[in-house]
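Could you have a look at this structure, given as structure tokens, before my questions?
For this depiction, one protein chain was excluded, whereas all remaining protein chains were kept in their positions.
Entry: subunit A
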Amino acid sequence: MIKNFLKITWRNLNKNRMSSFINVGGLALGMTVTILIGLWLKDELDYDKSFDNYERLGQVYGHVTTNGKIYTGRAMPIPMSTELRSRYGRNFKHISMASWMENHILSSGDIHVGRKGFFMEPEAPGMFSLKMLRGSQNGLEKPNDLMLSESAAKALFGDADPITKQVKLDNKDLVTITGVFRDFPENSSFKGVDFLASWQLYVASEPWIQNAQDSWDENSFQVFAEIADNTTFEKVNASIRNAKQDHVSDEQKNQEFRTIVHPMRDWHLRSNWENGVLANGQDQYLWMFGVIGFFVLVLACINFMNLSTARSERRAKEVGIRKTVGSERRAIILQFLCESVFVALVAFLLSVLLVNIALPWFNEVAGKAVTVPWGEPVFWLSGLVLSILTGLLAGSYPALYMSAFDPASVLKGAFKAGRAAAIPRQVLVVLQFAVSVTLIIGTSVVYKQILHTKDRPTGYDRDRLVMIEMRSPDFYGKLDILDNALKKEGAIEYMSESSSPMNGVHSNNGGFGWEGKDPNLTAVFGTIWVTNDYGRSIGWELVAGRDFSKDFGADSAGVIVNEAAVKYMGMEDPVGKVVTWGGNRTYHIVGVVKDVVMSSPFEPVRQVAYFLDQENVNFMNFKLSARMPVSESLAILERTFKTVMPGVPFDYQFADQAYAEKFVLEERVGKLAFFFTFLAIIISCLGLFGLASFTAEQRTKEIGIRKIVGASAFTIWRLLSVDFLVLTLVACTVAIPVSYFLMHRWLQKYTYRATVGWELFGGAVVLALLITVVTVSYQALKAAATNPVKSLRTE
């Protein structure tokens, strides 16, 4: 019997090519979206699962309650690890200190490469289950041990075995390669970690780190942990709660420190802390795209339902006949469901092809390296389940509708679906367009928010501004040499050094004081150390006072603050006033600058203090000359670097690029939303097109008669289009409040946000109407242009 059903299905598909194309194509597009989103979701949910002990790994975080607000951070002091090992040891299997994941220079002979890596303790390689290609996981025992990733090893040594070979780290320390591990996968928090070096080496490398070994105040490191087998994160967190609190200095006693281990399973999707609790993180996008994927599939199913029921008159006779030869209703329902499942399976095969075509592009937009697991039975099984579910969903309404036909009336040939029969179809079209319009509005809001934020004044000039990280001792003490050489060649206008790059504030400090400060307030400022020409090289805007200058000898006792700081301190006339820091040091405010957006462009700028210092700096900033092409300036820069500092790779970043990277997540969301919206519209249009062609066909006789009695082509066009336009308008009235609600909520997470005005909704409505008119008009005009004699003869 199934064979008989399939035969009929196939012949029907073949016979009505147009509607088959719309049905199969629409479902395939819908399934393509679902599969892409499914692969993306799986990739996101599998994040960090490549670590063997995924479920038990975590990172030590601290919640600090200051001025009634809870701030959360993962910067830890070195004694934290000793404390956790000694006093709370039974909670943990492994603990390792770690540096930040930073760029360092690895050199082998003449090859210098800049690679990211960690300095960690000997337990780390085992704890993070490094997949060793050469050597063992015990490769960090000695201070001069270093383990390389496969790709870094290849870059430094080609195909040769690097074990026991020596490498120079930051042109300073000679280290020995003890192991090669497989690169961390794309969806890993350690993606791009190309080496692990010894923590002992790190401590020995800088005096301040040596001094930090016993200091509970030097929160400049990370602590990773693997909890013991017999416990849970909840138990551990209850136990270690006061690990830091017990050691804070007296002046910090008015703050509360709570120590926790943040589980690895939450790192990627849930690491956004707001006032001590996990707020919406990446996982909200999982939901968002999951819902979009579902709705796009529903849209495609609606198409199927609409076209199937609209064309049901053609199948009515068959239903009647089948019933008179003894078919029960159940068997007819079964038949139509078989048909839709079959169509869904065909659509699935097509969508697999489409996914394959779209995947490289999708990966680029989504910033992923998702692959289709062709070889895995799970994938095909899921596909089969998806097809069957889609088929059942799409086929459900048509099957119920058509199987209810009364054989006597359909066989009399009198069967014409009345106006009432069109109502469910109209509801479905409204639903379809409501979803599409919601997506249009949603995507527009995302883009508006991005554009709005991009338009925000940043308080400095990103144009021709180049940053270079000072990654080894080679860089230090070269400011004047470089400055003179580059200015002489006309490559730059200004050069400066600073402790933070343009795209981040790397240090925040407490202990600030000023006249009139509330004694209970723990004043925390972003602190940035800069050289004289910093302001001139980044082009900040002074609103009061003056910039740092060599002409004033005592500027090391001066400080420049931003407007946010003035507001924070509540000063009336700040220039000349005194700020104290760390109890005894006093600084005079020499100038006030407009807020410089260094952290998130979506957030207000926090208070920052700029100090003059030649030593405590980590970045070089170059303002390239406007009188020379950028490429030429860069060439001079590189040449000068090679002369002044041979042995360091010339790695630079443009400030405007660094700034643009702050929008990566939002832009990614925008692009994906745009893509899915586009497909949703295409699917809806396919359905509308099919429905319009059906209506036109059904009303052929009416149109013929109207033309004979003198209706113009325009009247005919209006006759056929107006119904659909009304439906679109109804859909818009549904979509506007829904999208307003959703997008209003989404925008709440940005402090600096765009206002969503009526013009945006109006635009979406106009767009939806336009799409409808264009889609429907083809059929309407075709009907209007048909010779009435011809159409009437066919009746």
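Everything that follows uses one rule, which is that a residue touches a chain if its C-beta (ideal position, glycine included) is under 8 Å from a C-beta of that chain, and two chains touch if they have at least 3 such contacts; residues count from 1.
Here, contacts and distances are computed from a predicted model.
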Among "ABC transporter ATP-binding protein", "Carbon monoxide dehydrogenase", "Lipoprotein" or "ATP synthase protein I", UniProt-listed name of the chain not shown: "ABC transporter ATP-binding protein"
Given A:Arg74, A:Lys317 or A:Arg668, the one touching the chain that is not displayed: A:Lys317
Hidden-chain contact residue, picked from the options A:Ala228, A:Leu350 or A:Leu411: A:Leu411
Absent-chain contact - pick from A:Lys15, A:Lys69, A:Lys642 or A:Lys749: A:Lys15
In subunit A, positions touching the absent partner: 1, 4, 7-8, 11-12, 15, 317-318, 320-329, 331, 406-408, 411-413
